[in-house]
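One chain of protein is taken out of this complex; the other chains stay put.
Let's look at chain A:
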Amino acid sequence: MSTNPFDSDDDQDTTSCEILEGFLCPICREDLKSIDFLTDHFSRAHAEEEDALKSVFKDIFTKAKKKILNNLNDDRGTSSYSGGSSSATRGGNGEQRNPNNARTRMNVYNFMGKQTVGAECSHFEYFQSVRNPRLERYASETNKLIIRLHRLLKDLPTDAMQRKQHEQQTVAWLDGSSVKLCPDCAKSFHIARRQHHCRLCGGIMCNDCSKFLPLENAMQLASLSSTRSDPIQQVQHDQLGGVRLCHHCLWLLDTRQDMHESRTCRPMLVQVYDQIRQLQKEVMPDLDMYMKIVNSLYEGDSIFTIADASALRGKIGQTAEAIDVRSKRIMAIHSEPGSREEALKKAVRLCCIQTIKERMLSLPPLPDEAQIRQIQERKRMETEQRIQTEQRMAMEAFERYGLGNAATTTAVIDSGSFAQGSDLQSLNNWSAPQTAANVRVDDPLVEQINIIKGYIKQARQEMNFEVVETLEINLRELQREVYERQRRSQNALTPEAEA
């Protein structure tokens, strides 16, 4: 019962963004402190606002539903109550474990049957607390190196002597006079093993311990484009074999480059793969929709038509095709035979084929027109029978009030076409002769119906079947309403209108 004040304040609290606690009135959000006060207040202040309340509830319910669904992942014990039950419970008032709130109870029940993920323990915070200070130190060190590299390479003179000077200006070289041994390999320096300097930290090492950063990479790291530099310079640098660095500096730069690479690496394979995933994601709702349409067709509903289903099927088929083409394209990307990449490509392709086969090509076949007609016929018969029994009861009333049989029979036919038709025809059919019966053509309801029909047509063209469904249902309701009204005005005294 939607007018139950307790139900309402449950949902109210969970949905409003700021959490209000206590016995709140769902309309004016006043805290009434206890159930009695709240009931009292409600019956006095809002008795006539029932309709307004309903719309409030509608809104709340959808929100609450979302909220509750979100809570499903939470721990069983807490969420079942915090999600659905009132904050008054949390406020310490134990008696308010609302037995009326069927939805809450259902959630608890669902939890019973469903196993939640077991215990877990994350160490990532601790891991970060150890890792990050180290990384920050490295990062600042690396940044310093990159700034130096930038300065060093920015306008590097071509002449060897000048270059040396430029290098020493940028980074002060350590004084090598007192250094007798290479700090890296501990071999002594002499004529044959001369001292060298790291161009980025100025440290000393022997030639064997020096590393060279290719100029290309260096330029990239320093965010300078090498295309601008003049070709002669390029040749000279090539002879040079890159920038001389010590082991440590090179490692820092390498790590940086590596990280950069792994963050920005998007080869062809990944791009095509992302397209495939996108397609798969897009087709999922279509698949569900298709199942729904087929089911409804077999049920004999007339919300959807065969044309809808086959159009959707065509669309799914196209997507399957697109996925297939892309997975083939992945296979065509070159990679070393026997490599992991090759295995990866095969796995992706296999997965695509599986998905296509199991999800997209194994769709249940559509019933053909004849079958549908049969099913609908059967359903109509059932409906007719039901209506006829009702009519029979109504008939007695009619006869009592001296109304002709004619009206009844039209009603039977009308309801028949109503069950079948989603077209305007059915509406016109029975609205035309009844214009005499106080229904004007410019009835706002009829107008509304026509508008909705337009929308449905549009939605069909766009294959937006969810919208089609809601609109169709709305349409049914409207048509029913119009029909009811007409019947009522015709047989004003007939008590049993279709509920």
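Assume a residue touches a chain if its C-beta (ideal position, glycine included) is under 8 Å from a C-beta of that chain, and two chains touch if they have at least 3 such contacts; residues count from 1.
What we mean here is this: contacts and distances are computed from a predicted model.
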| remark: Per UniProt, and picking from "Vacuolar protein sorting-associated protein 45", "Tubulin delta chain", "Replication factor C subunit 5" or "Large ribosomal subunit protein uL30m", the hidden chain is "Vacuolar protein sorting-associated protein 45"
| said: Can you tell me which of A:Arg131, A:Lys144, A:Arg194 or A:Arg378 touches the chain that was removed from the display? | reply: A:Arg131
| Contacting the left-out chain in the complete assembly, out of A:Lys180, A:Arg277, A:Lys328 or A:Arg378 | A:Arg277
| said: Using the touch definition from the top, which of A:Cys185, A:Met284, A:Ala343 or A:Ile451 touches the missing chain? | reply: A:Ala343
| field | Selected from A:Ser140, A:Gln165, A:Gln354 or A:Gln374 as touching the chain missing from the view | value | A:Gln354
| request: Against the chain that's been left off, what residues of chain A make contact? List them. | output: 77, 115-124, 126-128, 130-131, 134-135, 138, 255, 258-259, 261-263, 265-267, 269-270, 273, 277, 339-341, 343-344, 347-348, 350-351, 354-355, 357-358, 361-365
